[in-house]
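All protein chains but one are shown in place.
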Amino acid sequence: MLTIRDPVHGFVRADALEAALINSRPVQRLRFIRQLGLTYMVYPGAEHSRFSHALGAMELAGRVYDALAAKSDGVLPQGPGAVERRAVRAAALLHDIGHAPFSHSAEELFDEGIDHEEMTRRLIAHEEIAGIFDRLGGPLDERRVAGLIAGGNPEQAPGRASADDERGVERLLAQIISGELDVDKMDYLLRDSLFCGVRYGSYDLDRLLDTMLPIEGSPSDRSSSPGRWGIGVDEGGVHALEALVLARYYMFTQVYFNVVSKALELHLSRWLVAAGWRWPSDPESFLDHDDVTVTSRMRASDNLHARAVTTREHFPLAFETDEHLSARQRAAFEELLPRLDERFGRENLLESHSAKDPHRFGQGNLLVRRADGTTTTMERASHFIRHLQRIDRYRVYARPEMRDEIEEAVRAWWNA
Amino acid sequence: MLTIRDPVHGFVRADALEAALINSRPVQRLRFIRQLGLTYMVYPGAEHSRFSHALGAMELAGRVYDALAAKSDGVLPQGPGAVERRAVRAAALLHDIGHAPFSHSAEELFDEGIDHEEMTRRLIAHEEIAGIFDRLGGPLDERRVAGLIAGGNPEQAPGRASADDERGVERLLAQIISGELDVDKMDYLLRDSLFCGVRYGSYDLDRLLDTMLPIEGSPSDRSSSPGRWGIGVDEGGVHALEALVLARYYMFTQVYFNVVSKALELHLSRWLVAAGWRWPSDPESFLDHDDVTVTSRMRASDNLHARAVTTREHFPLAFETDEHLSARQRAAFEELLPRLDERFGRENLLESHSAKDPHRFGQGNLLVRRADGTTTTMERASHFIRHLQRIDRYRVYARPEMRDEIEEAVRAWWNA
Amino acid sequence: MLTIRDPVHGFVRADALEAALINSRPVQRLRFIRQLGLTYMVYPGAEHSRFSHALGAMELAGRVYDALAAKSDGVLPQGPGAVERRAVRAAALLHDIGHAPFSHSAEELFDEGIDHEEMTRRLIAHEEIAGIFDRLGGPLDERRVAGLIAGGNPEQAPGRASADDERGVERLLAQIISGELDVDKMDYLLRDSLFCGVRYGSYDLDRLLDTMLPIEGSPSDRSSSPGRWGIGVDEGGVHALEALVLARYYMFTQVYFNVVSKALELHLSRWLVAAGWRWPSDPESFLDHDDVTVTSRMRASDNLHARAVTTREHFPLAFETDEHLSARQRAAFEELLPRLDERFGRENLLESHSAKDPHRFGQGNLLVRRADGTTTTMERASHFIRHLQRIDRYRVYARPEMRDEIEEAVRAWWNA
Partner (left out) sequence: MLTIRDPVHGFVRADALEAALINSRPVQRLRFIRQLGLTYMVYPGAEHSRFSHALGAMELAGRVYDALAAKSDGVLPQGPGAVERRAVRAAALLHDIGHAPFSHSAEELFDEGIDHEEMTRRLIAHEEIAGIFDRLGGPLDERRVAGLIAGGNPEQAPGRASADDERGVERLLAQIISGELDVDKMDYLLRDSLFCGVRYGSYDLDRLLDTMLPIEGSPSDRSSSPGRWGIGVDEGGVHALEALVLARYYMFTQVYFNVVSKALELHLSRWLVAAGWRWPSDPESFLDHDDVTVTSRMRASDNLHARAVTTREHFPLAFETDEHLSARQRAAFEELLPRLDERFGRENLLESHSAKDPHRFGQGNLLVRRADGTTTTMERASHFIRHLQRIDRYRVYARPEMRDEIEEAVRAWWNA
């Protein structure tokens, strides 16, 4: 049993399979990819990597599994050795391994037009990870894990034949990895808050775990599908879940969409394109790319955007919209952007679009079980969840000497 | 006023001079030097850099200064604008800028035989930092700051002519930066604990600040020097100070002298030497060297020791002594080492010596003021401080295939 | 300087005046009045008294004052000795001294029809407190402090003649004690959360203090009054303030309106009335009444309701409405209550009405200063604040043997 100290969750323990996965190159590579990209330039504590997030997600996956299993009437077997439990923990550990350097800045640079999710799948299928499952996985193989990461969808990554999953157990497990209430956000909110030194992302983890449960949809209740299991909360957990949604909302508005780190990210993206960076689609070659390799080359470059990042002398903000544009306003601003580029030159401008839905409960995909045993949807159970506004904001940054002129122009067009 | 969030101290604020220093290359370079070198390989959270430590030390310097000034009967002027206060904050911010990459592993590689403290002095005197003081320092110049870092010793770095410092104020201020109760250790204990996820380094900062005071030695008390000021605590602070000493002691035994990170450090040192690394003695060139530059080259190397670090497949431990060797035992083990090298080949061995005094109160350099106004030394005030044992331990790591043979040999010699 | 350890705020320091007030009988009496009444029966940690809350409110009053003064362009003088600062700290310390035993359960039992606020005024004017101000208050007298507690309203408690307060400074100070962003709720949210062991009430105190500022209304901005100062936040503080509002909202729904503690409170009220308790309107006699005196007599009583509290065998819940009744629903339920009493007998029923506005920003009484210097109201600045629903819920508890019958009746009437 490998035991690791984690600043967020205390002791994290790993069995032989997990220890081998942790020691594999794809997981160790995550040590050199910062969880929050360039945010550490603004929040100095945010120097943490995706590696500790991966460990934290694995730890939480076990806790969430245990919480669900205890209330699943035997649908999910209990105990540390249950293959379903081992599967979700492995999936949580591996869910991010396909991320490119500085992740979110560089998603479109993959060769063959693949994305980081496809790279995750390729890395799992590649010999190092697949070999570890062969040796230590027992009944658990890497395809099932890849399937969970892909959403329990057997077409995308056939973890289990759909015929085997009539009750939708695999989809239920997949929601632990990626869903409205998944271990990815459960971990990153606490972790990013701790390292940034803010409290926005804090919520009541224990209370949430205490109220999570698997809910089977029934034909009479339109809000769920017959025979399908989903993650839900009991009525007493509605406020705890609201708090998680709020925590995520504030982390986006205050940290992830920070005005300075957004500017630095845009400079980085511009330079990556200018310098002709591409992420290999071949997993073996892909492993050679991380923040260190990119930073080394960026330092050697005299490209304007590379310099902006390394010296932190980014284009200043010329204009930003309100934080909550309507769809109409958004369309209107989108029309402005080409005019701006045309008039002032794209090389003199950076344009950011920070958009996020506060949640995706609108499709009825998180159920709440009332005290009387009936279910409802989260959006019906929580008035205030319904009224959280989508974050939708544009920012225009400009070359310093043109900033005032550009501000005036955007302002005039926007107010017209 | 620049405001920065810090995970340890909350909001850290910087005035114009401090903001300019923070933005200077020597301070920004600290973002790329990990505070704990390779310890993050063992404690995944320990990915923090010396940059946030520098900010934290600055913040604490202000708080310690305020605590002392309030009890100094006017010797230290109060208020945020006091030049003495600005001096200690700047000194705390800059005290580490001369550190080489992976700092402690690589101290002996400086050109011209200088050390990191000399490099700190050179960087402060260099045009970028000196220029900032010229523009924004007002009555505070960089020489005074360098003098504080050098211990308030006017010979080493003439901050103020000794004639100006008859009462030893400069030496008092210097103790805030480096002494038995300095902001360096006050910050790193809390910071390293937080990021490692351990509690060993936690102590009661508020209580300690509350009991710190400047104590003037008097001729009748042998424990202090006439007319010299020093940092002390009042009687009520003895236990709080004991707790700090313990916190440091545990951090050394549990974290800083960790058996695995020591092995990795030794491999790193071996490779640095083998690869011919030297740290320039010229400050301008020195700034180009940090963990990223070293890591990039290390990855490209197929040197055995470089591979050991990058793959974490270090030589296993073959032997370690007790944690508290006596002086006689230490001398005996030192005699063993050349015999070991000779018999098994130095290239097949790594030898670490982890030694630390739990404190240096033995020279009477921390005074305690009793309720009746008399003073005593910390070592007399605290029985248990007197009995903390010096940490003194040797470890021998060996090439895997020779490990057992080497263990047997060391064991035989050592027990002989 | 008296120094006291507080679990929420660390060290709380008191000058000579404050120390004497803390030692006075009216403040010491608060040690025997639990902050949350009978809530400790549900949350065992909630055994804290109003005494530590009073100290915490005083500590926060100083911090809020300092934050406002630093941004007040001299309207509020800075420094620990400023009489305005001493006034708000004293007011915060004393703001709760008129509370009756088990406070909220027993507000209507005062003689002469006074309320706890009037009792607070009488206690401040009474010889013990007034005498302390005479001896130690210097330029600060108890009438000014009483005036601040009364809302800076010179008619109610003439702190300063209104002619002296053309700029509304007194009203500004009064908002520190009681207003939308006052030290009462700033303290109790953190304190009650800590002692209850929940996280609902946690918010970012440092960030909030950092963004608070005094805002002067201007004639051109309808949202404020000319020449009147109010507490506000800058634009960057809107989210921090939202978080405080949410924290309060959750504390009400999860803790303060807890279904069991509400039942116990209703039993207590019934017994207090049945036993003929009255709180003296004379301050000297009033001081003899606290939780201990009431508890002692309650234990000796064989009244049904007294037994219910002491054995915790309260009437079970028979019915509760939704948490957010509309005004129409509320009126409808109010009509049900007399019918219930009539049919089943008031002695067999307990009826609770838990109602709370999530905030009172609707009257434009908290201003937000935008980056461009203009002001807006909090309700305009925060979409989601506008959509927080008022808590408005009725509960009916019933004598155990009649519970089912009563549930059926209420349900039938309510659904009709």
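Chains: A, B and C, in written order; residue numbering restarts at 1 for each.
The working rule: a residue touches a chain if its C-beta (ideal position, glycine included) is under 8 Å from a C-beta of that chain, and two chains touch if they have at least 3 such contacts.
As the structure is a computational prediction, the values presented were derived from the model and not from experiment.
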| item | value |
| --- | --- |
| Interface partners of the hidden chain - shown chains only, full complex considered | A, B, C |
| Which of C:52, C:72, C:211 or C:269 contacts the chain that the document leaves out | C:52 |
| Hidden partner chain, touching residue among C:16, C:109 or C:194 | C:194 |
| Touching residues on chain C - with respect to the absent chain | 4-8, 10, 23, 28, 31, 40, 43-45, 47-49, 51-52, 55, 194-198, 292-293, 295-296, 299, 312 |
| Touch list for chain A against the chain that is not drawn | 3, 10-11, 206-207, 210 |
| Missing-partner contacts on chain B, residue numbers | 198-200, 202-204, 207, 239, 243, 246, 250, 253-254, 324, 383-384, 387-389 |
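One rule holds for everything that comes next: only the chains that are shown with their structure count from here on.
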| item | value |
| --- | --- |
| Chain-level touch network, classified as line, ring, star, complete or other | complete |
| Remotest chain, chain A as reference, centres from CA atoms | C |
| Chain copies touching (chain A, chain C) - same or different residues, decided at half shared | same |
| Whole-Å separation of chain centres (CA-atom averages), chain A against chain B | 37 |
| Cα-centroid distance, chain A relative to chain C, in whole angstrom | 41 |
| For chain B, residues that touch 2 or more chains besides their own | 10 |
